[in-house]
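Just passing along the structure, written as C-alpha cells.
Here the complex is missing a single protein chain, while all its other protein chains stay put.
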Amino acid sequence: MTNKISKRKIALSELPSGEKLSLKVIEVDGSFEGPHCYIQASVHGAEHQGNAVIYRLLEYLENNPIIGKITILPMANPQAINTKIGTYTFGRFNPNTGDNWNRLYFDFTKSSTEVVEFAKSHLQSDEKDICKEYKKLLKELILSQKAKHIEYGPNTNGLVNLTLQELATDSDYVLDLHTGPKATRYLYVPEYLEQRSDDLHFPFRLIIPNEFGSAMDEATFMPWVNLQSTFKELGRDFHIPFESYTVELGSEEIIDLEEASHDLLYILNYLHHRGIIEEAPELPRESEKLKCKLSDYKTYYAPRGALYHYNISPGSKFKKGDILATGINFENLFRDEPVKFEVKALADGILINHYPSSSVPSGAELLQVMQEYYS
Amino acid sequence: MTNKISKRKIALSELPSGEKLSLKVIEVDGSFEGPHCYIQASVHGAEHQGNAVIYRLLEYLENNPIIGKITILPMANPQAINTKIGTYTFGRFNPNTGDNWNRLYFDFTKSSTEVVEFAKSHLQSDEKDICKEYKKLLKELILSQKAKHIEYGPNTNGLVNLTLQELATDSDYVLDLHTGPKATRYLYVPEYLEQRSDDLHFPFRLIIPNEFGSAMDEATFMPWVNLQSTFKELGRDFHIPFESYTVELGSEEIIDLEEASHDLLYILNYLHHRGIIEEAPELPRESEKLKCKLSDYKTYYAPRGALYHYNISPGSKFKKGDILATGINFENLFRDEPVKFEVKALADGILINHYPSSSVPSGAELLQVMQEYYS
Amino acid sequence: MTNKISKRKIALSELPSGEKLSLKVIEVDGSFEGPHCYIQASVHGAEHQGNAVIYRLLEYLENNPIIGKITILPMANPQAINTKIGTYTFGRFNPNTGDNWNRLYFDFTKSSTEVVEFAKSHLQSDEKDICKEYKKLLKELILSQKAKHIEYGPNTNGLVNLTLQELATDSDYVLDLHTGPKATRYLYVPEYLEQRSDDLHFPFRLIIPNEFGSAMDEATFMPWVNLQSTFKELGRDFHIPFESYTVELGSEEIIDLEEASHDLLYILNYLHHRGIIEEAPELPRESEKLKCKLSDYKTYYAPRGALYHYNISPGSKFKKGDILATGINFENLFRDEPVKFEVKALADGILINHYPSSSVPSGAELLQVMQEYYS
Partner (left out) sequence: MTNKISKRKIALSELPSGEKLSLKVIEVDGSFEGPHCYIQASVHGAEHQGNAVIYRLLEYLENNPIIGKITILPMANPQAINTKIGTYTFGRFNPNTGDNWNRLYFDFTKSSTEVVEFAKSHLQSDEKDICKEYKKLLKELILSQKAKHIEYGPNTNGLVNLTLQELATDSDYVLDLHTGPKATRYLYVPEYLEQRSDDLHFPFRLIIPNEFGSAMDEATFMPWVNLQSTFKELGRDFHIPFESYTVELGSEEIIDLEEASHDLLYILNYLHHRGIIEEAPELPRESEKLKCKLSDYKTYYAPRGALYHYNISPGSKFKKGDILATGINFENLFRDEPVKFEVKALADGILINHYPSSSVPSGAELLQVMQEYYS
C-alpha cells in the first residue's frame, strides 16, 4: 500500500534562444481520500532550501503512505532561478520589470459578484459541500482571469503566479517555502490562523492581517476570508477550513540537506496534525515560539554607505541600545569622522534577518527585527 | 537685466566605498516675480535626453531673462544613473528592492485631516492666497513624512522621491522628463489638464485619471485634486492652477543635442504660454496631436522567446491585422514549426514604443500602442 | 535537384533549474561534391544580426542548389544569448568568470609534434590529399583536447568553443558573424588573406597578424599557418587553401530582416567566388574598400564620466581635430568648469564603432577608429 506518484510538466516560458522553461508538478496520491496539501518552493529564485526539504519529503513519501494528496512544486519559478548574474542569483524580482515575483498574485474574489451569488445560494449548505463547490468556483474565476491575462500575449508578470494559484486552488493547505537573505527560520501567519499555526513548530512568526498584499499566502487565503465575510453579511458564521503559510527556511543561496531533514520534521508534524500523515514524527525539544504583528516587524536601513560587521546573528534577542552592526567607512578619514560607527537598537527586539553582504550602500535594508514580540 | 542662477547640492546617498552622491539643484530667478516651473530629468537612470534638453535650457537662460522662477534638477537620481551593468544602464528600478523609481512617491493629502482643516479655514480666501498657503501646508506635510521615513535609517525607497517632491512643492508647473525604451515623443496628461496640455506641442498624449499611481506627476497634482474635492464637499468650486506632466523624450540610453534644441522649443513655448518666457519661440509647423485614455494604452507581450524584427517605427499608425513584429526562433526547426512567426495588430493603433533589444524572452513587454485614439 | 538539409542538436549545458541548452546544427548538402563553408552567429550573446542573415540564407537554400556543403550554427552560444539583465543582453563574456566568449578558443597546433610529424610524412603529397588528411589530424587533436578539458567537469570556459572548433574542422571556409556595439559593417582579415578578402564586399577591414589571439578566426586559420611554416622549415612551399573571417554586421541588440537581405548578397557573392553557389548575386554598386592594420585600430577612452552626444556616425571619415563626441557633466557646475566638453580626433580616421549608451563612466571604450587607413 504505497502512494501513487505522478509527474507532469507545464510549459511556462521560452528563452530568447528558443528553449522552454516548465513547471515541474509532482502529485502524490495516497490510497485513501483525505485532505490536500500544496507545497511550492523558490518562487524567489535565490531561495533554495525549500527544494532540499522537498527532496527529503519525496524520499519520505516513497516509503510512507499518506491519506489524501500532496501536490509538490519544486523550483516553482525557473526563470527566476536561472537569473544568475556572476555567481549569485538575481531572483527576487522580474529582471525586466522589477516586480517582486511574490507580489504578482491575483485577487479575484474581492467585491466579486460571483462570490456573493455563491454565498447566497449556499447559505444552507454544509461546510463540506461549500468547500468542494467553492473550489470549483475559484478554478473558474482563475481560468477566466488567465484568459484575460494573456489576451495581448503571455505577460510574464503574473503568468507563473496565476498558474501556481490555479494548481493550488483545489488544496486545503498551502505551504509556500521561502528564505530570507541571511535569516533565521520563521513563518508568516494570517491573523485567523494564529492559533492553528502552532502545529508548524518554527520558532518565530509574523502575524499578518487578513488582507490582500499580493503574495501567495494571501492570494490563497483571501478567497476564503472574503467568503467568510460575505457569509457574515448574509448572517451565517462560516469557519474557514483553509490554511496558508509562508515558511521562511533560513538564508538564501544555499541548500543544506542535513538541515533539510530537520526542517522536514516540522512539515511532517504539520501534515500529521492535519491528518495527511498517520505517524507523528519525533520532534526535537520544542523551543519557545515568539510572535509579533507585521506592523512591529521593523527594518533598519543602512545609515551610511560602508562595510558592515554584523554583531549578532539572526534569531538572537537584543536590548534597546545594543550594537546590532558596526560600519567601517574609510572615506571618513577625509571628513574628520571616525572610520568606525555603530548601528544601535532603537528598541528591544529579535534579529530576524540581515543584508546578505557586508558591502552596503546607504539606505539599503540592513536588518529586519521583531519588536513588541510575545509568546 | 539677466537671471540670477544659483546652484546647490543636496547629499542623497553614500556608496559602499564611502563616496557621496548628491542632487544638483539649479535655481534660476528672473528679475520680476512670476510663476515657478520645476523641471527634473532621469529619475529613471537610463533616460538621458531630458538632461540634454536641460543643457540647452541653461544655455538659453544665460541670455534670456525670465519672469518668475525655474528650478532645474538634471540627473535627479544619481544612484540609478550610475547603475551600469555592462555598457547599459539598469536604471528603471532600485536594484536592491526592484521598486520602480517612478512609483515611490508619496500621497500625503489623501483623506488628510490637515487638508480638510485647511479648506474649512480658507473657504472664503481668494485663490492666490489659497495657493500660497497651501504650498506651505504641503511643505510641512512632506517634512513630517520625511521625518517618519528616516526614523529607522534613510530608506532608499522613497528618499530621493520625497526630496524631489519637497523641491517641487513650491512650484506651479512640473515637468518630469523621461523617455521610453525605443519610443516616440509623448506626454502623460491628467484628465483635468487635457485642454491645457495643448501648449506642450508633443504629438502623442496619454490621458491618465486624476488618481494617485505613485508617479511624480500624480504625486504633485493629487494634492491639488484632493484640495479641489475637499472644497467641493464644502460647497466651493476651486479651479486647480497647478499643472504637472510627464514628458517622454524618445528613446532611452541616448542623448542627441540637436534633437534637444528641438525639444527645447516645445518647452519654451509652454513656458511662454505660462508667462515665464516673454518671447514665443518659433515652432515647427504643428503636427496632429493624438490622444488616448490610459485604459486604451495596450501592451503586447512577446508571444515567444525569439529574436524580433520590429516592422514599424514608434510614432507610426497601423491597422488591425498589420504585422507589428516578426520573430525568429531556430528551436522551431526541432518542433515542426516555421522558424519565422508574426505578431499582428489586434486592433488599429499607433506604436508608441517597443522593447529596446531584438532578443526577447516570452512574456516581456514587446510593444506599447495607443488604441481608440482621437485628436 | 535540391539541397539536403539536416539538423541536429548538441547538448551543451544545463541551467540551475535543470533544463538543457543545446547547439542547433544545420547541415546543408548539395548534390555535388565541393567545398565546405562553415557559418556561425552570436557567440557574443548580444550580437544578433548574423542570425537574421542565417534566416535569409536558409530561405535561399531551400530553393537554390549548392555545390559542396554549408554548415550553419545560428545562436551558437545559447548561454550568452539568454544572459539578459534588464532588457539588454550581457553576452560579451562569461558572467561567472568574465572571460570574453570569443577569446576562449584553443591553439592546439602551435609547436605540436603531431604537426611536424604530419608535415614530414606529407612532404611529397599533393595539396588535396594534405587538406583531407590534415583535417583528420585536426579533428583528432581537438578531440584529445576536449577529453582533457572535461577531465574535472565540463568547464564552461572553452567547452562551447571547442565544440564549435570541432564542427568547423572539416570546413574550407569559416565565417564567424558578429556585430560591434554601435557599429558600421566591417571585417577582420588575417594578413595572408588580405587579397582574397576582396570577395567579401564589406566596406571596412582590419588586417590582423597571422597569429593566435584566441578568437574563432585565428583558432581556425592558425593550424594552417602553422602547417605552412612547418612545411617551410622542411623546404616546401605550401599554399593555405583555408580561409577564415570575422564578419561584423553593424550594431548589437538588433536584427533587421531587410538589411539581412542585403548582407546576404555579400555572403552569397563570397560563396559564389568560392564555387559553392553557381549564380553570382546582383550586388549593389561597390563602395570603396578601406583597410587598416590592427595596430592602427585605436580606441578612444572616455576622458570623463558624463553623458555623451556622438557627433559622427559609425562609417564616417573625420579629420584630426574634428569633434567626435561631446560630453555633458553637470557636476562641473560645482567645479568652475563648463558643463560641456569635447572629444577631438587625435589624427585622421574613420569611426568604426562607439559605446552603445550615452551614459559612460570615465575610461570606458568610447570610440574605435581606423587610423592610417588605405584602400
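Brief remarks on what is shown
As written, the chain order gives the labels A, B and C, with residue 1 at the start of each chain.
Everything that follows uses one rule, which is that a residue touches a chain if its C-beta (ideal position, glycine included) is under 8 Å from a C-beta of that chain, and two chains touch if they have at least 3 such contacts.
Just so it is clear, the structure is predicted and the values come from calculations on it, not from any experiment.
Between the chain not shown and the residues A:9, A:120 or A:232, the one that touches is A:9. Contact with the chain that does not appear here is found for just one residue of A:15, A:46 or A:370, A:46. Check B:5, B:85 or B:150 against the missing chain and you find that the one touching it is B:85. Summary of contacts with the chain left out: across A:29, A:133 or A:253, the touching residue is A:253. By the touch rule set out above, chain C reaches the unshown chain at residues 13-20, 79, 85, 92-94, 96-100, 150-157, 159, 298-307, 329-332, 343, 346, 359-366.
For chain A, the residues touching the absent chain in the complete assembly are 7, 9, 24, 26, 45-46, 48, 51-52, 55, 58, 74-75, 81-82, 84-90, 92, 181, 253-257, 307-309, 326, 328, 330-331, 333-334, 339-340, 355-359, 361, 364. In the full complex, chain B makes contact with the omitted chain through residues 15-22, 75, 78, 81-82, 84-87, 89-90, 95-96.
Note that only the chains that are shown with their structure count from here on.
Note on chain placement: the centre of chain B and the centre of chain C lie 42 Å apart, centres being C-alpha means.
Averaged C-alpha coordinates put the centre of chain A at 47 Å from the centre of chain C. Distance between chain A and chain B, defined via averaged C-alpha coordinates, is recorded as 35 Å. Multi-chain contact residues of chain B, defined as those touching 2 or more other chains: 85, 92, 307, 330-331, 359, 361, 364.
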